[in-house]
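In this view, the complex is presented without one of its protein chains, the others remaining in place.
Order of writing sets the labels: A and B. Residues in every chain begin at 1.
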Amino acid sequence: MNYALESLIKIAIVLGAVITAVAYTVLAERKVSAFIQNRLGPNRVGPWGLLQPLADGIKFITKEDVIPNHVNKAIYVAAPAVILIPALMGFAVVPFGDVIIVMGQKVELVIANVDIGILYVLALSSLGVYGIVLGGWASNNKYALMGGVRACAQMISYELSLGLSLIGVLMISGTLRLTDVVNLQASTTFLGFLPGWFVFSQPVACILFIVSVFAETNRLPFDLPEAEQELVAGYHAEYSSMKFAMFFMAEYAHMITASALIASLFFGGWHLPGIDPADDSLGVSLLKVLVFSVKTAFFLFVFIWVRWTVPRFRYDQVMRLGWKVLLPIALANVFITGLVLTLTR
Amino acid sequence: MSVPISYYLLLSAILFTIGVAGVLTRRNVIVIFMCIELMLNAVNLTFVAFARQLGQGDGQVFVFFVMAVAAAEVAVGLAIIIALFRNRETIDVGEVNLLKW
Partner (left out) sequence: METVVFFALAALAVGCALLLVLFRNPVYSALSLVGTLFSVAGLFVLLDAHFLAAVQIIVYAGAIMVLFLFVIMLLNLGSADPLDAIPGRFRQWAVIFLSAILVAHIGWMSLRHMRGGPIENEALATSNVPYIGKLLYTDFLLPFEITSLILLVALIGVVVLVKRESSKAS
């Protein structure tokens, strides 16, 4: 019973944090893009535009929700939920801190410390395909369908290099549990002076993972499925108000989960080189959570920064990159990592 | 008290039988294919139940192989269906009877 209560509290805190983060990531995107483009961005609603997400939320909720006549109603209404759920569920295995001592008990700061953590993450990224293809199909619009199918083809192609890049990390850490992966990074060093973060021992895998995660979340330079709106129509062409908002929220939630994963798998999660990982007083535990949040925020900033800097790929370039470039590099990385590990252990 | 293995076997028998009924009754070749996948899943469940019952990992490894082969089979089967559709413009198994006199 105690465990259930503890989990419920953790879920409530994490969900609250992620949904607030989604709202403020939208604001951050608008502000960062504005500064990159030498303008100011939203700054009227609240100081520095900090209440803008509230205004956006009110707008979305009060807009008229139109369900066109020609759509397949059940799936049309379900598709935004189907895409939002895996995006939010990804946070269940991410360790956002080490342990915290609350009322004399040690509480692990991760919602579900399953022994198949990395596989769980891969499973959720495979499920993210459904919302898009169902949304595109339910709209009964051939352009939405083609947009949805292209988005899915892109996502399933990049799932391969996503999984294979993680195998390098898996071989070194020897475990699928994300808490163990972060603990290993916190407690070892690379070449004696650098912290044992996997970005140093697996740089190629890190770059592959970041590129694949850009493609998985449909962010520029891989956002052809959304950019088609400018040309013809995308998979969410027939959606309005709250359902469209859910598609948007799902994309940002996916970005946040992806940034959290990059931070945990390659950049040490909650570890900062000066802090002793075994120290679990309250102040240090909260500092570790803060370090994790800062790293996640930094990768979110990288997502936004890349979007407004780089032009987008064409569909055939995306497919070529996924299958002919990233997949062989990922396989070579697995092979070389295996070779090095056999020779040095 | 954990669930006895016979419950799992009965459940997988029910799933398998529903799959067989689907293969025998439906005429859409893709739905027939999906019922075959349902039968494979029922068999996977039996293997894993026995793996737990006998305390050996062999059942689970076999399920792994069944899943890999099922993936290959689905890919090839759907390719055949697409080729069939391109030539015949139908996916009704009642219509695909060229080899009958």
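Definition applied: contacts are C-beta pairs under 8 Å (C-beta built on N, C-alpha and C of every residue); 3 or more make two chains touch, one makes a residue touch a chain.
Keep in mind that this is a model prediction, so the values were computed, not measured.
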Touching the hidden chain, out of A:Y24, A:W48, A:Y130 or A:W308, is A:Y130
Residue positions on chain B contacting the omitted chain are 1-11, 13-15, 17-22, 24-28, 30-31, 33-35, 37-38, 41, 44-45, 48-49, 51-58, 60-61, 63-65, 67-76, 78-83, 85-86, 90-92
Touching the unshown chain, chain A contributes residues 72, 75, 114-116, 119-120, 122-123, 126-127, 129-130, 133-134, 137, 145, 149, 152, 156, 159, 176
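To be clear about the criterion, only the chains that are shown with their structure count from here on.
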Between the Cα centroids of chain A and chain B the separation in whole angstrom comes to 34
